[in-house]
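Note that one protein chain is taken out, while the other chains of the complex remain in position.
Labels run A, B and C following the written order; every chain starts at residue 1.
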């Protein structure tokens, strides 16, 4: 049994905490949240314990790993402390919006022998996983084109957009990671185009809500990503990988497998209404992968460096959008 | 070039005549119809010639084969004459509604060395053909269950139903033939249930418009057929064959391959609106098969005996419907 | 919070117990199994308590409802005791293989004011529920035909078949219930055909493994059911309801929504491999419905009489199979 503590009893924290509680080889020992009442309610429901301070968790001998699901501005500090305390970490992305701060944490993490996983949970969606496996096994030959679609059902509040850093930093970032994961490559260049077509107010705060990007991979493969902040038909996330021997798709997943035939039409339910309903199971799969890593299994998982890589692509994309030129991407390695 | 004459310049006659005219290895030499004006119009359009009498066709040296697409009550006589004249024949089904009359023609045909093909054109639908090929090649192993769906868009006129002999004799008969063709077997027994749910007037003339049947094959395989005279969503014809190694389906064929995603729904066009639009290409494929038979190729095609077989099943089904018991089917072979 | 006890710590008992433990408004107070070790292991995992005897449960003031998931031959007795003790009951089907015994329990249950639900969990599958809702809301008009497909991935052990009463009593029975639930009718007559095509040994013990049935509804609607004990492509359960205004289908549910395009083919994953993987979520939905019934909500649920009804159809189907005639079905009402 692996002893866990969790930072953050909000929406995502509750998801992780519930998954830990339900996992047959994990034990949720502590919950910490600056909102103590939220921590208490969650602890009561899951029969866990509230930690009175982060220090209580760092010094707890029965805590092997922590999940960081608190607000973004606390991630870097908690990561540093976890590294110091020798705890394994599952950290929601991003580590920090400041790239230099992320680099500093990545540098620190070099010292830690414990696994640190970044929460790119889409990698653990069963459909995407099956696509990844097909690609890795050579089912489609050499990858030549990747097409990624990311369309959220409705825009987040403006306040969120201002804090998150905008569409590329909070939405597209998952797909930057998927592009690298699927191709085993990191793009050398990105071109981005976009506009605020859904809501002019999003444009007023300096962001776009509708965008398309082209990434160039070192192998010559090309990657397209399209993003929207709003659909009328539900959450739309799709992957297509085209290669020298074939193509594989992670298609839209319908909410129900029913069809109504009437009046010369076939009417079927659309996809899952929101990203969370669509991707909820991937959080449990991601946690399970993390636990298997801790148990010593050979599992490839998203690392801090993968998180930084996606952020560097996002920054380059933003620059491209603003300057309307393709932008070369420079990566960074810890010393 | 194979010289053709056609009897019947009505709807189906026109379809066949047009296909003959367009076939690179066929020549439509004569058209005959008791309605001379109809024959003339068709002849003009297709640059063919009107025959003044059937005899002109029987004695024409440049007529190798005839298509019989005139009214049902003329089929048997024309077939006899064609056999006497040594012409190959493509005859629309049925030969005659009187079983004894059909047997008599089958007996006569024993004398003829020329191919006689009965118009079970569904066997030549490309999707159904591909299912047939998969089954024959053992892709699904030993056949255990066959499911056939036959739902017309709207009921024919009552006058037609009274002449045609009813649902089993004019609609289900194609599927009795498909069941035999797909399984390489003829059913030993049939059970039929049905009612006039679409239009009570159909019940008043002694027929049903909604029915289900179970056929038992000698191998133990079972076959289901469901029939309706009316849908609101277009013409619905499907085949499913289930066997020891798998299942193969000829699915609904949509009118257009487009999808509209809106308001949490996916809306797509239904199937082809009517049987003719759905099956139109199969008439050309059937004609081409007939021509290849005449050219000496090894092509399996529906024979007069196959037509009689389907009729005998229909008669047994009708008896079963009326007596509400399963009915054994006795087949007949020419001497 | 509703206090639960469960009888049976086997496969299905474990499923129910886990669902109770995870339900936010239920509390699993006791587990009983004649195999005490099994009960203990389950109790430890779910932090529940082992009951030393059924009586302990019947007299427990904190037990409001029981789930009966023990072996079939114990159902009737436990039901009687639960009725005496005033407990609500969720009982796995069947109540008993002896029809007279079932009637006797139904009669007793007339005395009980507490809800008794029979475990027809397919009614709670989300896709089937959506089909049911469409039909009830008149989306397809008046029901004219129902087509139900039930194909298990592999035959159960012969020993199970001998105890369960065979294909109609253990497999088709769920679909007899679905037919009634979907149409709001009970069939007046059934015709059944079948054979042991999958495994002759199944025939040797007097059962069939491949079968087709036609049910006649009082309204004139017809219902087809086909059953197989084996597929090579996974668990195949489908519903199609055809009516005067349209058709609605609960389609095959694919294991993954991915497609591989290669070598002129599209290859996609088949359906869920087994009935349990396909229907697992319906057990939780069924439990939730039961809890909502206990909370006083208006929820239509499968009753003891529904269970008896399905069994009476199964008995008539068996008679039909043996005598090869359609058999009228007589229902029974408690005094």
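We take it that contacts are C-beta pairs under 8 Å (C-beta built on N, C-alpha and C of every residue); 3 or more make two chains touch, one makes a residue touch a chain.
Not measured: the values here are computed from a predicted model.
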item: Which residue of B:28, B:43, B:66 or B:131 touches the chain not shown here; value: B:131
item: Among C:232, C:285, C:303 or C:324, the residue in touch with the chain that has been omitted; value: C:232
item: Selected residue (touches chain absent from view) among B:252, B:287 or B:329; value: B:252
item: Residue of A:22, A:163, A:214 or A:319 in touch with the missing chain, whole complex considered; value: A:214
item: Given B:28, B:140, B:213 or B:329, the one touching the chain that is not displayed; value: B:140
item: Touching residues on chain B - with respect to the absent chain; value: 22, 24, 45, 47, 126-127, 130-131, 134, 139-140, 245-254, 256-263, 269
item: Those residues of chain C which, in the complete complex, touch the missing chain; value: 231-234, 236, 254-255, 261-270, 273
item: Absent chain, residues of chain A that touch it; value: 141-142, 144-145, 147, 151, 191, 193-195, 197-198, 210-212, 214, 216, 220-222, 224, 226, 228, 230-233, 236, 242, 244-247, 324-326
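We take it that only the chains that are shown with their structure count from here on.
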item: Chain nearest the overall C-alpha centroid of the shown protein atoms; value: C
item: Most distant chain from chain A by Cα centroid; value: B
item: Rounded Å distance between chain B and chain C, as computed from the means of their C-alpha atoms; value: 42
item: Geometric centre distance via CA averages, chain B-chain A, whole Å; value: 58
item: Chain B: positions in contact with at least two other chains; value: 231-233, 236
